[in-house]
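Right, I'll just put the structure down here and ask away after.
Missing here: one protein chain of the complex. Every other protein chain is in place.
We just call them A, B and C in the order they show up, numbering each chain from 1.
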Amino acid sequence: MRTGVWLVGARGSVATTSIVGALALRAGLSGPTGCVTELPEVRGPALPAFADLVFGGHDVVATPLAKRAEALATAGVLPARLVAALPEELAEVERELRPAPITGSQADRAAAIGRDLTEFRERHGLARVVVVNVAATEPAPGPHPAHADPDALRAALSGPDEVLPPSSLYAYAAVTAGCPYVDFTPSTGLRLPALTALADTHRVPYAGHDGKTGETLLKSVLAPMFAMRHLAVRSWSGLNLLGGGDGATLADPAANAAKVRSKQRVLGETLGYLPQGDTRIEYVEALGDFKTAWDLVTFAGFLGTGMRLEFTWHGCDSALAAPLVLDLARLTAAAHAAGHTGPLADLAFFFKDPLDSTTGSLADQWTRLCAFARQLHGGGADAERG
Amino acid sequence: MRTGVWLVGARGSVATTSIVGALALRAGLSGPTGCVTELPEVRGPALPAFADLVFGGHDVVATPLAKRAEALATAGVLPARLVAALPEELAEVERELRPAPITGSQADRAAAIGRDLTEFRERHGLARVVVVNVAATEPAPGPHPAHADPDALRAALSGPDEVLPPSSLYAYAAVTAGCPYVDFTPSTGLRLPALTALADTHRVPYAGHDGKTGETLLKSVLAPMFAMRHLAVRSWSGLNLLGGGDGATLADPAANAAKVRSKQRVLGETLGYLPQGDTRIEYVEALGDFKTAWDLVTFAGFLGTGMRLEFTWHGCDSALAAPLVLDLARLTAAAHAAGHTGPLADLAFFFKDPLDSTTGSLADQWTRLCAFARQLHGGGADAERG
Amino acid sequence: MRTGVWLVGARGSVATTSIVGALALRAGLSGPTGCVTELPEVRGPALPAFADLVFGGHDVVATPLAKRAEALATAGVLPARLVAALPEELAEVERELRPAPITGSQADRAAAIGRDLTEFRERHGLARVVVVNVAATEPAPGPHPAHADPDALRAALSGPDEVLPPSSLYAYAAVTAGCPYVDFTPSTGLRLPALTALADTHRVPYAGHDGKTGETLLKSVLAPMFAMRHLAVRSWSGLNLLGGGDGATLADPAANAAKVRSKQRVLGETLGYLPQGDTRIEYVEALGDFKTAWDLVTFAGFLGTGMRLEFTWHGCDSALAAPLVLDLARLTAAAHAAGHTGPLADLAFFFKDPLDSTTGSLADQWTRLCAFARQLHGGGADAERG
Partner (left out) sequence: MRTGVWLVGARGSVATTSIVGALALRAGLSGPTGCVTELPEVRGPALPAFADLVFGGHDVVATPLAKRAEALATAGVLPARLVAALPEELAEVERELRPAPITGSQADRAAAIGRDLTEFRERHGLARVVVVNVAATEPAPGPHPAHADPDALRAALSGPDEVLPPSSLYAYAAVTAGCPYVDFTPSTGLRLPALTALADTHRVPYAGHDGKTGETLLKSVLAPMFAMRHLAVRSWSGLNLLGGGDGATLADPAANAAKVRSKQRVLGETLGYLPQGDTRIEYVEALGDFKTAWDLVTFAGFLGTGMRLEFTWHGCDSALAAPLVLDLARLTAAAHAAGHTGPLADLAFFFKDPLDSTTGSLADQWTRLCAFARQLHGGGADAERG
């Protein structure tokens, strides 16, 4: 079951790391550390093998993939030996990358994207193509009446307005072409009524939003800990210092706001109330592709006694994100194959700001993910539980 | 259903905080923060109310409870206003405290303990008395042939040897008197074949070991996080600095070793392997009743990229432990009332080094605890799940 | 040599802690921890004794001093026993506090302030009165032509405009009344050409700005360490979380900006360049009177190897500031007695944003302070050095 993985933002850090990693895994040069779909509880016959994944994608820049990979190696994100060992494999993927369409109406551009997807699928005889958005985070768009309805949207796209932000235009093109869509970023993507309606019409599943790789991952286990122990969290303050391409984008206040919002949600959901304090993102170019997040949690115990937890997370965002991109592509492909449509709420485990999900607890999300995987692999939740 | 809570080490920090807290809750002077049995998922009709708990206990020192409580207030562990508001209630408990028997053979002392328990039960018309060991941590005892068998034990106790360490002598007296037994410390307690056999004979349930209140609590959510994300933990090193009475005891290398061992278990159980690094406990008198734990975790992500997490926990051990002591007394009493005997593995949630438990994950332990509570309250795991 | 200490913002946390502390020292109830003027290198006959200090001040609020002191005791800033032991002494100071004048032109208000100062001096037969601004931080004022010249200023003050921010109006009144002036805050205070000219005319010394008590104190020893070791600091990012009255004020963006600017200066001065990164102040009410500052420093060593230092400072701002307020009052009084006028650059040791100072290194500032103290005490820098 050969499966296409089409990356929007294909020359970015996350995309490049995902591609190099998948090629390295396929070549037996590296192990599956960080890949959730290789854990015993999740892996199984329904998932396409790493060797069955074929990569392509769009980007607005033209930096050769191999050059980007070398830069990541110099920065300590990837082992240099892997990049050196995979020149032909990288060149092969390079040939599947396309410039992001930039001319014509949004309808024209959506059509061009759709053509790229269809040709990719046909060229390689793929069972399906999963589109994954790993492009730079966009500012939240203004409201537009055409966002509410598929027909109004179709009409408006042919006009002169920028009706949809780029992430949503890709989503539109993807679902229209029958491709499942994963939004790894906090951008709007499919989160407009017109688009989810379209996805339903085309019977494709989708997943999102915003890969959970650092501070929020920690919150999703620490906040439940406080809740399970009936400890009262008084304040939770965080500072995220990051330097890579994503950091530069997030220095833009509008993009920052979108990201920060998605980082806060987990506290309300797992604690049942919102403690004082904020989360901030700051760009510090000198930090390169590594991110440092510091959080201070103050809480009250029995009889009101004040206590504190503080943590520092020093993570490589791309190294954390890339295996999840592969996991999501595999799981979404399997869901599509199994006839799932609509929001894949069972994939909340992977996201900061999950679709249609009611729990922010990583452990609960994990339970749901495992059940979903069992079901995909034929065991089924019912079978196991019954 | 009036229930006795008999505290071994009744004048210590944890015991005093438990007593003051229960009295304050009963008087409506404080809320149930930190009490797991007051969470919606756990509370219910099977548990004795706080107002139904009657306290007594043994200690080797004679410091008046009220004086100990004032010292804890000065140290910031308790609000001074609570101690000031409860003089009569504290005096009432004071009258139920007994000196730890110190004369005669171990059989004599066990008998004296048993009499104290029985008289306590009868004096107050209690449905049952749960014995909770919150005495200072003991060094691990040497092996003794009488540890293997109830009859041999009974015989040996009348001889001149110190056959059992104090925690086990209390456990012996408790189960012989038909009292459920909870070991909140890392001491031996009931963990000898002769004693668990006796507990079975007397049809009492028991729980333990070693309340999980700080670094290990964090490990029980963080280690599963690394496992669920398939991240490879390379090293996990910790330093616990603590100053209270417990800290002074643990400065003794033998006691320290027992405690450290119980702190490491969770990593092996949740990760499936033991990373490099050690956990240390150090006594720093100036820290008083607050403990600072610092942990450094180094781990590898996708393609081997090295990353780090570090945390500092600044907790008040007694404020964290006391509500769990009340939780355990309530749950163990309800288990006894419901006819449970033997090890209560469903209470693993509360312990660093749980009896008969196979998971170190706090979330999994929580699931088990909630199911157990539902069952106690009459819903039953089957009812709920069926 | 009885000396007046007139506190602007006399009912605030810093002022109250300074007053309680001085009274406690005088009564022999507490030691001089935190008082730089009690170190062997600084103390001496030229300084007024703690017993010779008489307190008074202005505030815009009317909360009784004793009530404020009790609140600080509850918050853990002061020992409750001190407040309880000093009721009469506090009542005595209470009688010397005056409401901040709020009616009439700025000239009228300045005159009222001046009268309060003069009457205070005469009522107690004081050798002099040092005015110390510990009022809430103000936003930076807009420019005004009258700021440049004493005569223009005098004229403008009688008009309808708010020509001067409050801190500068106090400074104006102080120097006009012949009182030395210390600005412990980042507010404008004396930092206007018209005011420094007036100070010179009235031959009074002055000192400022902004007491150095936390993150900047650490920077003033850590940045020189990097410089002395020729290590290249690449980024220095900081987050200050604070909850007290000062925190609430600083939540106002304009006040925050003033404070942040004064916190950055030390890096440029000691390193010779400005590394990447920012310092932020955030108000988190739950933190109360304690402040947590976290800083991350990344730096390059030999051959460019990247390294990191991170620190967390958990300080009680008022407890850190109060002894410095007393130190500054004593030193400035002694300087006035010795005939010093103009900016006391030798007191840079105490300030984040020192007047006329060229070094940000705490050690260099210390050397200068010690020399100044020796000179005041009659030894003289010349004597020592010659």
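In this section, a residue touches a chain if its C-beta (ideal position, glycine included) is under 8 Å from a C-beta of that chain, and two chains touch if they have at least 3 such contacts.
Note that the structure is a prediction, hence the values are computed from the model and not measured.
Colleague: I'm checking contacts with the chain that's been left out. Which of B:118, B:312, B:341 or B:359 qualifies?
Modeller: B:312
Colleague: In the complete assembly, which of C:140, C:232, C:251 or C:337 touches the absent chain?
Modeller: If we include the chain that is not displayed, C:232 is the one touching it.
Colleague: Among C:4, C:101 or C:315, single out the residue that touches the unshown chain.
Modeller: That would be C:315, which touches the missing chain.
Colleague: Extract the touching residues of chain C with respect to the undisplayed chain.
Modeller: Within chain C, the residues touching the omitted chain are 17, 20-21, 24, 30, 32-36, 38-39, 76-79, 82, 217-218, 220-222, 224-225, 228-232, 300-305, 307-316, 319-320, 322-323, 349, 361-364, 366, 385.
Colleague: Give me the chain B residues in contact with the hidden chain, please.
Modeller: 234-235, 237, 239, 241, 275-278, 280, 282, 284-287, 292, 294, 296, 298, 310, 312
Basically, only the chains that are shown with their structure count from here on.
Colleague: Using only the C-alpha atoms, find the rotation that maps chain A onto chain B and quote its angle between 0 and 180 degrees, to the nearest 5.
Modeller: Rounded to 5 degrees, the superposing rotation is 180 degrees.
Colleague: Give me the two chains with the most inter-chain contact pairs.
Modeller: Ranked by contacting C-beta pairs, first place goes to A-B.
Colleague: Once you find the CA centre of chain A and the CA centre of chain C, what distance in Å lies between them?
Modeller: Comparing mean C-alpha positions, chain C is 50 Å from chain A.
Colleague: Just curious, how far off is chain C from chain B if you go by their C-alpha centres, in Å?
Modeller: 50
Colleague: Which positions in chain A are in touch with at least two other chains?
Modeller: 310, 312
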